[in-house]
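A protein chain is absent from this complex, but the other protein chains hold their places.
Lettered A, B, C, D and E in written order, each chain numbered from 1.
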């Protein structure tokens, strides 16, 4: 099964570590840690763009290694690995809830909102606002090629939000009347640039052209510590078959399918995290709060 | 059969008038002209956005009425109506060829070009340049919801142009490296605004953001005389089923499907017409050349 | 009595020439023409910014001088001067009506419109649209220092248009939701720059920032032929007492009170004239249509 | 008496708490704190836009509650409440002085400066620079509807600064020659957006268009901690009579009178606080320095 | 001797044709015309960017061929060729004078003006204004690599204009205080784009950023008729030795030396021609006035 979305990926990684810990046959602390490290390496690097995966590993290794210094024995260490994994999963779910509350504060009765792709955090913002009794309408782009926007539309309909579907490139046609663009994020760089589903940067530009403000909803574990050291976030390019089913008919024609694009910070009004609202240029503040200024540390899986 | 594209529509209108003239059982000049007028009315107004249809009618009525003043009899008038229709069709085809030559002059070896939707004029520009031995690459957006971009891609491949397909909203991801955006037009307003397939204005904006110049390829019969008198070009909104096949699954969700959008003149570098290259702000010059300053004339079909 | 507004000024000039012609005691063609010339000089140059005054004189001298070449005698000339003046007045009123019709075509049900100052042409657009049964709302700035916006608001209320008053610098606060800014003009330069009531350029900029399009409603006799020859339109600076009644309280403080500002063409979508709609960059087309390319002719009053 | 200006409001709140403490008849710590809380609630929420009021309360409660933990008795607590209130007032005055010094450093001989409305901090900057012997000129907008700009102009004249008054919407007419726009603030949000007197955002936009840099002068207690949790700053809408004295004459006409608008961070060069100069995007740094990342704390008056 | 500047080139071409006519040993009309044609071909195409050369040829061939239709004999034809050449030279000099008068009208006392490179038309504008008694200052960029700006500075000094020299890339440092950028042109395209000395487009952009308006001074024979048919204006790339004298020291390093760049129409306020002032988007109006809509005619030298 293929997991989609940076939040679910992060939780799946934590779950994977948890299972590894639960099922490990290691008999020494060292071999247990080696097992975990191997699992971490595989899980953290499986998807190139989603920084949430290595960040989930960093989260629980921070807990593990601080305990190891205290000289914990194997059974305790196992239990700690399992508990830390579980804690990350709970923290992740709690973060989405918190983001929903903060983001919902910014919506008002009568708002017209555009979103792109499917994002649990955006859904949390909209559902929370709806549950507070606010009346607003949401336009969902279909989000080619995988049509996650249609999933978003159905989820919004199911909670009772007034919802409209448009094709992706109709965003500018409708933008003038909108009050907000709200989007999720797969990764956020040290300079506040936001990596999200292909098309996001285009909608943010179209919003900026019409003085409509763009809100990004993202947990702090989407912030990419490696970008502080100059690392570029790799944009995954996916199968042409997502774009063209019958590629034979299109033989000799090249098909490019980047899954994400990069929205520069100047097109973003605020990033809503579980820690609070920041302007994109303060992404570095979140990163230094979490990881300090250490830019080329050994990773847990190295 | 549903005809698509403003050029084919215009030629179909001329063909319709021709058939009407050929098959008319009218026995007097007056009743013949009444028949034609009725045909003209139907044909000119069938598709709200395409100004090429009424412009085709205006083209041949100009010839007809100037002859009528000279007191032509019915048989001569019939023959004239047939000949004028045929002339429009030939003029239309010749215009596309001429646009191809002019536009091709602006391309150079090594160019990277983006286009959107399918347009005979854009195809003419690209094919002419290719036949001149110029080497360049073209990126075609798929052009949701009807995927005319895929037709464009196949036609370009078939003539031997190096072609790539992308989803519509990936335009900004790739734009930085491009040299040209080339697009067609369904209608052009007195202030130089260009009505074309939904998504065009977004790509033109994305091009402007990256200092890539946008070329519009359009015959002069795409220029809308009514806009001189304040008329707004109606944007056709088409069936939701073009966007969502199984609308039952999306019950209670609204689907909006405007077929065109409007690119403001400030995002367009040049319009290539069969008369030559103009900046968009000189659209009014084309209109006054063709129709004078008479802004509220009786139409041929009124 | 002080006349305000470039249209009324133009008609007053024509009226002045008419009275001069009617009451002239001249006994020869030459002395009659000398009287007229003197009147023209005074009337055409009384208000520095309003080009409508000299343009009114140019309008009727064109008729007069073409007749003089045909060797008209004094009584005929007198009558012609009176008739030409009357014709200008009628032409002027008709132009405003025509502009109303063309501009009204561009409005739609549900539009939210901002205007600034009082303008007969803007009033004509709004009243015509209202009389066509269109429902829309208009925000009038108060238009300091002379508060002509309040007059505009009352006139709109009196014809039944839903109207709101705001202070001038609240324009940006409300702009996001608007569909149109519609303004008049005192003079239009060869490059399409529009001279209008102080504050206009600021509102046009604020509109541009929010992708709201600005429509200028102006008769062709507002286009300034001298600007083709490099002439700068002088901006009248009026009494400080218009800004501060009790200037004693503000002794030693400078008060600046320019009556007009200049909106650059790139902030204007269309100019609605009685001849039709043009983009601002086609102002030169109107000027050459009316005055040819002769840029340094002797003026009628020289 | 109605107090205007976010600084005076804050000091009035502190004064109010001080009086409450001085005159409280409470006989127990608990009832004393209850009295203070009630006073705080009333004072902190009286004016919707001015965050300086609740921030003043937060300032002195921080001191109070830290002392209470140390088990202070009622008389000491009373004295502490009085002293803390007094300290806030002194801190507030000192902050304005410090802002004056820092801001004055950025001015040079020959500068031409525009300001809008009346602000003690801006006055402090200008007066300090003037007292340093710098020669510059200041243009004050009149600042409709309450004409606080005229007060500013008189205060500047009285200290000997060369001063000019203009109507609000003449800002763009004069902007090209200016070196600085300097404005105050009523509240600053977590993303660096500045809430200030209606018209401020328009002048900042006009400045940006002409590459003139805008400096905001504001104490750190104008930074709004609630915005970190998504709270929107409410824009007070005041009486129509401020705009139109004789509303009867304008019956059936709506009058809108928002007292403030929001300047986005991208139009602001620097914010001068008593702690030093920051770019607007570092507002979050000031907020986390002062309030930590705690985004949904119980307020002192709750 | 190498001639520089599009005006001198044009006059040299006319002079060349004149000499050819004067010294031709042709004994028949046909062979005379053949001689002229050969001369025209060489002269018109010697410098790739300067359209003034072929335009000079077009100017006098228009006169020649209209006379030939009237059946002129060889001696008369010779004389006509000589006279037409002389007429072009006089027309060219007169045009520069006229441009000086028109452009000077736009300058005012106290103006601060930036120019780039050396241009006879710009010099004419500045000298005319100076001779009218206007006081202004001019900043000349040095204009690498050939330092024509230094020539300009010396000429301005010699007529008594207050002049300052700066390095090219200091334009932005000084721009804020300027009122005008005034530049010449080597060629102007159908969409209003201006080809001029390398660096021009950069200064025009820097001016636009600071709301300083750019005026182009150019005779109508700088307008490029071929661009109506899609022709691209070739940018001449000159010897690396203009940039680096001792290229041996820089062996293995590439040196690029384009002599011109292209300023897009949106960065230009007005073009001052001898026919009057136009916005750049009306370049097409000049072209159609001069050459009609005929976009692919046989050239005189073909």
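Quick notes
The criterion applied here is as follows: a residue touches a chain if its C-beta (ideal position, glycine included) is under 8 Å from a C-beta of that chain, and two chains touch if they have at least 3 such contacts.
Just so you know, these numbers come straight off a predicted model, no measurement behind them.
Counted over the whole complex, the shown chains touched by the missing one are A, B, D, E.
Residue E:153 is the one among E:21, E:153, E:218 or E:295 that touches the chain missing from this view. Residue-level contact of chain D with the missing chain is found at 101-106, 108, 266, 269-270, 272, 275-279, 281-282, 285, 289.
Mapped onto chain E, the interface with the missing chain covers residues 139, 141-142, 144-145, 150, 153-154, 157, 162-174, 198-199, 201-203, 205-206, 209, 235, 243-244, 249-250, 252-258, 261.
Counting the whole complex, the residues of chain B in touch with the unshown chain are 175-177, 179, 209-212.
Criterion: only the chains that are shown with their structure count from here on.
Across the two interfaces under comparison, D-E and A-B, the one joined by more C-beta contacts turns out to be A-B. Per-chain Cα centroids separate chain A from chain B by 43 Å. A separation of 56 Å divides the Cα centre of chain A from that of chain C.
Within chain A, contacts with two or more other chains are made by residues 209. All chain pairs that count as touching, in label order, are A-B, A-C, A-D, B-C, B-E, C-D, C-E, D-E.
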